[in-house]
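As you look at this complex, bear in mind that one protein chain is not there, while each of the others sits in place.
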Amino acid sequence: MSMNANEKPMLILKDIHKFYGNNEVLKGVSLEVRRGELVTFVGPSGCGKTTLLRLIGGFTDISAGDIILDGQRINDLPPNLRDTRICFQNYALFPHMTVAENVGYGLKINKWPKDKTAARVNELLEMVELSAYGDRMIDKLSGGQQQRVAFARALSLEPKVLLLDEPLSNLDANLRLVMREEIRKLQERLHITTVFVTHDQFEAMAISDRLVVMKDGRIEQVGSPIEIYEKPANEFIAAFVGYVNFMDGRVASLDEKTRDAVIDTEYGKIGITLEQVDINPGDDVLMVVRPESVNISLNCGSNRPNVLCGRLKSYMYAGSIAKCTVTIGDRTMIIDQYNPRDAQQFKHAEKVEVEIPRSVHLLKKKK
Amino acid sequence: MASAGLSVKLQSSSRSKVKDFLNANLINILAVVLFLLLAFFLLYPIVMVLIKSLRGPDGFTLQYYKAFFSKQYYFQSLYNTLLLGVINTVVCLVIGFCLAYMTTRGPWILRKPLKIISLVPLIAPPYLFALSLIILFGRNGLVTRMFDLHWQLYGFSGVVISQTLAFIPLAYMMIENTLMSLNPNLEESAYDMGASEATILRTITIPLLAPGLLKAGLLIFVMTIAEFGNAAILGGRTPFLAPDTYTMITGESDFNMGSVLSVVLIAPCILIFFIHNYLLEGKTFTTIGGKPVASEPRKITPLIKIPFIIITMVAAGAIFVCFAVVFVASFYKILGVTHNIILSNYLDFTSNQAIYNSIRVSFVAAVIGAVIGILLAYVIVRGKFFGRTFIEMASLSGFALPGTVLGIGYLLAFSAPPLKLTGGIMILALNCVFRFLAVGVEAGISKLHQIHIEIEEASADLGAGFLTTFTKIVLPIMFPAFIAGFIYTFMTAIISLSAVVFLVSPGFDLAAVKIFDAAIYGEIGLASATTMKLVLIVMICMMILNFISKKTRLGSGIATKPV
Partner (left out) sequence: MKRKFIAVVVAAIFSVVLAGSAMAEDVNAYMGTSPDNNVKIAKFIKDKTGITVNQTFQSCGEIEAKMKAEAPNFSAEMVIGACSPQGYLAKSSGWSVPYVSPAWKGVPELFMDPKGEFYHMATFSFVLVGNKDRLAKAGYKMPESWKDLLDPKWKGEIVMPSPLSSGTANMMRFTFLALYGDTEGWKFIEALDKNIHHYSRSGNAPTDLVGRGEFMLGITSDENVKKRLDDGYPLLWSIPKEGTGYDGTTSFIFKNTKKLEACKKIIDLLGTQEFSDLLASIGYVTPRPAKNALYGTTLPKFVNLDLGKAADEKAKNNDIWKQKLRTDFK
């Protein structure tokens, strides 16, 4: 997954605007996608991610802005003249054709000679491990197999950019996990620049090189999955990607050298190690506390730092993880307890202790 | 005391036994009753026609059939009819396809207006087009006079044109339905890979649409050959089966030959009905999961775009002109000949009387039809007895049968006691009921499919008897289907001509027949005015129907209109 940062980006989106009538669905989107990168557009319904994908593919006209593919401005090119290929959510496989005919359709349209077509089709089928299925009709395939045929078809003309519109959304949960991995492996092997759209943030995090979190037609944040998860740029992103507990507070003190900081919260003082450089004492902040980062133990009373006392409201044991809800004061906190060995005791526990970790990401509250 | 108590208990247990029996079997009893009704008012008249075609004064004979197939005159009639059907079907499919393509994939600005004008002929009786053609191209026609044309309107071409215009909405609706269910992503994928619009059409769109197109074509064929008005008004000296049946019965009072013609006319209809409903069922390529999404306008190449636009514009223009012309003509005695604008056409007493009669008949038909439709739907969906498919088939078959045939059938079946109905309002109403039953039934069935049987089971579980469940749960939920069936039956009954032309009685004119008479007689102004009044009534009905189906998510399926 090594990418030369100095390489020219494969895809550049410059200040893209899109209007449907008076409704602006993309409000100035800019992005650079590097070669070989898998970038995922993720966001709630209506954020514009699919529109953006279709814009790149050429199925929708751009209202303002530029799309540059491998150095060439492609705004006015129809889909077939752009070196992008799209794979739709419902696969859009031609039901009246066989697997081989589907995969070879693009080649046929572009007047490849028959033998070259057959060879390429075989190559592609092998790549997606469907070599034996060439003559099957589409409706005789399972969901996962159809997915792979759609993928193979999209790759048939060796596009520079592969556009995947929620390709896994129609599969059942288990299959999704398997296919997700396969797609990623294939993408890496082919080193093909890919733009992936999904509403499932976990999927996005699992396979992407970078995430593009969108909301209401704008890009909220672009970053690697780790960056997005651990250092969300705002409340929306923090809540969207994974589960989160928010705690209000104010920076009471900060030691510039050690980066030790104390946050005043309604529950008491919380000590954290502040890495962020844009936060100063006196700032009102929102603490982004992930459920799995909080330690939960039985019985209140220890006076250790960062420890709060609360009542265990619910405890849902699920084998490898127990999901707890703890009421502290008039707030509720969600805590994930991994490898819950004391489950039996927790089930009957009333009072519990939660320990807030020292490495918590802070969001500066707007005045 | 104890024994009295015991006997009371026994009595009530036998009463409750009856109740239980009824509860368990009410569906079956209902089914039997409905089946008898269908058999009586739909199958029996047809059988009578069949018998009449085979029975001469001396018993059963094939002589009439022999006469039919040997005499040049009848053969021509059959040939013309079939040819008309084929030409009409092809033309309607082409135009309908272009229209549907433009409204689903063409530029946004064209979509709504094209859709509206494609559907506009639905509110008019089919013979409106014959009328408009006469106004324009008749011997005193506007265009004829303006350009001193010598084109012969009366004859095959006139009938083809008027029938085509009349059935465009049918073709359009069915094709649009299929196009909408076609996943736009398919075409976009092909487009993505470099296929031109023409190639997409050729390799993707049309092959996938093929079953839908076939179904549409079959239906159009059947409706075209069965429709009476246009062929009768514009046929001139060219014989067609439907008007010939009419002349045979009402002119020559030759019921035997009339019945033979009817049987010949029915044969393709029934055949196609079977193919349409039972062989093609489920053969479409279902490609959409989830709701169909309006496809974005694509850049369609001029090679395709220009012919399509030309075709759609011509068709849309023709439809518009026809309506406009009839509207204008309603204010003149004879447009083009007399020159003063008058209102007397609208105020004409006998035609208003006829409209009033038509409303009465249609109203009665609508009530009965909607009720029977709902009951039939329930029996078909929930019943568990043998022969359910047969009942469904029977209730839908009214659609497939040419109106002329049912008209004659009713004349034969119900003119003698103890079944004497001729001469009254009921025979007209019942005829409409059973011809147009299909819509109420279909609406009921689709609505019932939305109600899971668990709802009824829950009701029963809570202690309600069958009747209670039916009246308190099922009927209220099916109410929209009842309304749909009611309005639709009303609308179609009021403009239908083919059957009622045989069944009108002295002093009881119907609007459709009045228009027909006036058109044939050359009283164009009167015919136009009466037609416009009918159009207005139908338009109001459609608006109510639209409003209700939007409110209750009834869904489409109320597609066709036989007359």
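Which chain is which? They are A and B, in the order written, and residues in each are numbered from 1.
Methods note: a contact is a pair of C-beta atoms (placed from the backbone, for glycine too) under 8 Å apart; a residue touches a chain by one contact, two chains touch by 3 or more.
As the structure is a prediction and not an experimental result, all values here were calculated from the model.
Counting contacts over the entire complex, the absent chain touches B.
From the options B:Y79, B:W108 or B:F385, the residue with contact to the unseen chain in the full assembly is B:Y79.
Interface note for the absent chain: among B:A416, B:I453, B:L467 or B:I540, the touching residue is B:A416.
When you scan B:P239, B:P268 or B:G440 for touch with the missing chain, the hit is B:P239. Those residues of chain B that touch the chain absent from the view are 71-73, 76, 79-80, 83, 138-140, 154-157, 236-239, 247, 249-255, 334, 337, 360, 363-364, 367, 411-412, 415-417, 420, 422-425, 476, 479, 504-509, 517, 520-522.
Rule of thumb we're sticking to: only the chains that are shown with their structure count from here on.
A separation of 53 Å divides the Cα centre of chain A from that of chain B. Those residues of chain A that touch chain B in the complex are listed here as 57-60, 78-81, 84-86, 88-90, 92, 94-96, 105-106, 109-110, 153, 156-157, 170. Every residue of chain B that touches chain A in the complex is listed here, in rising order: 183, 185-186, 188-195, 199, 203-204, 207-208, 285, 287-290, 296, 299.
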